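Quick one: structure below, then a few questions.
Excluded from the complex is one protein chain; the other protein chains are retained at their positions.
So that you can tell them apart, the chains are marked A, B, C, D and E in the order they are listed, and the count of residues begins at 1 in each.
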Amino acid sequence: MPQTAVYPGSFDPPTLGHLDIVERASHLFDSLIVAVGENSAKQSYLSVQDRIEALRECTLDNPAIQVEAFSGLLVDFVRSKSSRVVVRGLRAVSDFEYEARVAMANRRLAPEIETVFLFTRDEFSFLSSSVVREVAELGGDFSGFVPEAVKRIIERSRGAGRA
Amino acid sequence: MPQTAVYPGSFDPPTLGHLDIVERASHLFDSLIVAVGENSAKQSYLSVQDRIEALRECTLDNPAIQVEAFSGLLVDFVRSKSSRVVVRGLRAVSDFEYEARVAMANRRLAPEIETVFLFTRDEFSFLSSSVVREVAELGGDFSGFVPEAVKRIIERSRGAGRA
Amino acid sequence: MPQTAVYPGSFDPPTLGHLDIVERASHLFDSLIVAVGENSAKQSYLSVQDRIEALRECTLDNPAIQVEAFSGLLVDFVRSKSSRVVVRGLRAVSDFEYEARVAMANRRLAPEIETVFLFTRDEFSFLSSSVVREVAELGGDFSGFVPEAVKRIIERSRGAGRA
Amino acid sequence: MPQTAVYPGSFDPPTLGHLDIVERASHLFDSLIVAVGENSAKQSYLSVQDRIEALRECTLDNPAIQVEAFSGLLVDFVRSKSSRVVVRGLRAVSDFEYEARVAMANRRLAPEIETVFLFTRDEFSFLSSSVVREVAELGGDFSGFVPEAVKRIIERSRGAGRA
Amino acid sequence: MPQTAVYPGSFDPPTLGHLDIVERASHLFDSLIVAVGENSAKQSYLSVQDRIEALRECTLDNPAIQVEAFSGLLVDFVRSKSSRVVVRGLRAVSDFEYEARVAMANRRLAPEIETVFLFTRDEFSFLSSSVVREVAELGGDFSGFVPEAVKRIIERSRGAGRA
Partner (left out) sequence: MPQTAVYPGSFDPPTLGHLDIVERASHLFDSLIVAVGENSAKQSYLSVQDRIEALRECTLDNPAIQVEAFSGLLVDFVRSKSSRVVVRGLRAVSDFEYEARVAMANRRLAPEIETVFLFTRDEFSFLSSSVVREVAELGGDFSGFVPEAVKRIIERSRGAGRA
């Protein structure tokens, strides 16, 4: 049976670290759904539409990758896609504990769904969406942290990068 | 002299992990006060009254356990109860550092009060009040995470669990 | 193309935690090779033959799983099996850092090979081969830590469990 | 060439732990600029003016130490001072990961700037500005956590310490 | 019922950190047994007799404390003393994980025995028996790390401290 994996996240904005996980995960499974979380309780930096557009532009050349919005419980979304695999990236010890808890909670909610982890490539281990947001908001040069398409969409949406 | 221990927390809501610590701590000391913190600065999920009611229902059969609200400095509350022992649960490395800092600050404020730690039972190591809140708010089944009485009170107070 | 994954370890002895990873990994990939490391520099507890026999007995009913010995560099073994995927279990923060280093070193040696991680099921998070060895050597009851077949082979090989 | 180092932070309020780093760092380099961050997005406990006044009072007797406000990207401030060295204190593992990420992000933004770390003296390892704020707001005695000058300014500004 | 707690360790040699835990634990329970492990597989620095002598000298004035040797499984020793409580000190994150595993393994072997943890006082958080051994063997002044009685016994047994 072909395996479809789901890579969920807020991707606010997507970073080079996220895209690295996307590419590597797409080689492990037959198809990959990048699931962009809508969190109504939290003010986002980019809109879900912008984040989806950015991820689609960055993955255009790989037909095995789809980008979709999701809300509600992750396990419900994964089941609705007939997937049994969630992919997550791990950068650091602090990620580890948070991810371990989420994975264990999800296993209780849906024992048939497995969460697999990939270590972030070392050159991106410091990188997070919040670092990008902070550097961008302070007018710093964040072009080394995100793909070109993401940079363009951040500048269009936030008017950042005027420096 | 009989030892009274205080187990403080926000218990918002109480989880099976909290109740496990309550029960185990009650065997170590002559009596145990579960102290439910009122934090006026933070919007709570359940009211203090609901949290106290839930904890009382879950500990009805153990006369050595009392449940009370507290506000202000923990060490002042502990002293007011003629106790010299604070009990806390430890789940993970991130707990460890936070708890270590709080315990050390409390020792400076009240050197005669000792903080003792119990490791959370492994099957609850992923479990936190915030996991319960998140699953409940997204309409997921959180009945494996809390005692029956807590589930009922969450549903009554929040109207959750309609799924 | 069908994916073959390699799950390497010393499995000295195999524990219930190892077998849990074996089973879960076998659902993620088309076939799984459990690779039992021969480390000539270190005195082992069970012989490689015993460890292989134990793992084979425990995985008899799953034809997608093979058990083999390996020595030398892991990436050379993985390549020799035409595999591009290594599977490892993660229990704790201390595992995390060691595993991160090994995965990064292996990526330098063989960039085409991906290492994926599964979190150990919470009820086995404390469990390691060294815990089993220590309890067994002190005459304790380790039957809750290993499959029945492993217990039998430890007793046959070490004369343990006489208590 | 004489080395000027920059020790940035929010110092809200300055603690004995911060002052310990200030003093030790001032011995390592020819001059030290304590850079008090203005974070317009976050409500501060003390005003930048109060924090600067407090730090200046505590470092009056050391002419090699200057206290200044800064806003914007840290690396821009460091360059504007013709400095190439940032100093930070490390208390705990959780600091470690945050600090590692910030240092790596800054290295991408300004490769010529080096970040050096000093471990907080063990008797201050639990101490943070947030511990001081919390104890002060609850009416506890925080005089063991901050220099006398800081205590006075907190009481003047917040009306705390009335107990 | 009076509570007897067991504080096990190798105490090779006992440090000021160990003695701090001994004293604080003795206030929490009615009596405390300091259990000095004999590990036949490992070459010790001080003999079990020397370690017991040192601990006894340091706890002479507290009749609630006994010092004894133990070998075999800890849980068997605890049961033989009619105790249900094990005490351990925690210094750091690395301690945390090791201690969590041992506590969980012991709970599987003896569910009625509880392990409680005390955080090491911050001024001893760096201190371990191995630091003492290393400084002593290199001829350094280790008198700030151990009680006077321990220093004397180390010098008598090892001929250290000649510098």
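Some observations on this one:
Criterion: contacts are C-beta pairs under 8 Å (C-beta built on N, C-alpha and C of every residue); 3 or more make two chains touch, one makes a residue touch a chain.
Source: prediction; values computed, not measured.
Partners of the chain left out, restricted to shown chains and counted across the full complex, are A, C, D, E.
Touching the missing chain, out of C:E97, C:E112 or C:E148, is residue C:E97.
The hidden chain makes contact, of the residues A:F11, A:Y45, A:F77 or A:F126, with A:F126. Across D:S10, D:T115 or D:S129, the single residue that touches the chain missing here is D:T115.
Only one of E:V93, E:L118 or E:I153 touches the absent chain when the whole complex is considered: E:V93.
Even with one chain removed from view, chain D keeps its contact list with that chain: residues 3, 24, 27-28, 84-85, 90, 93, 96-97, 99-100, 103-104, 107, 114-119, 121-122. For chain A, the residues touching the absent chain in the complete assembly are 93, 122-123, 125-126. For chain E, the residues in touch with the chain missing from this view are 92-94, 125-128, 131, 135, 138-141, 144-145.
Quick note on the criterion: only the chains that are shown with their structure count from here on.
Counting the residue numbers used at the interface between chain A and chain B, under half appear in both copies, so the two copies meet with largely different residues. In this assembly, D is the chain whose CA centroid lies farthest from the centroid of chain C. Distance between chain centres (mean CA atoms), chain D to chain E: 38 Å. For chain C, the set of residues that touch two or more other chains comprises 93, 122, 125-126. Taken pair by pair, the chains that touch are A-B, A-C, A-D, B-C, B-D, B-E, C-E, D-E.
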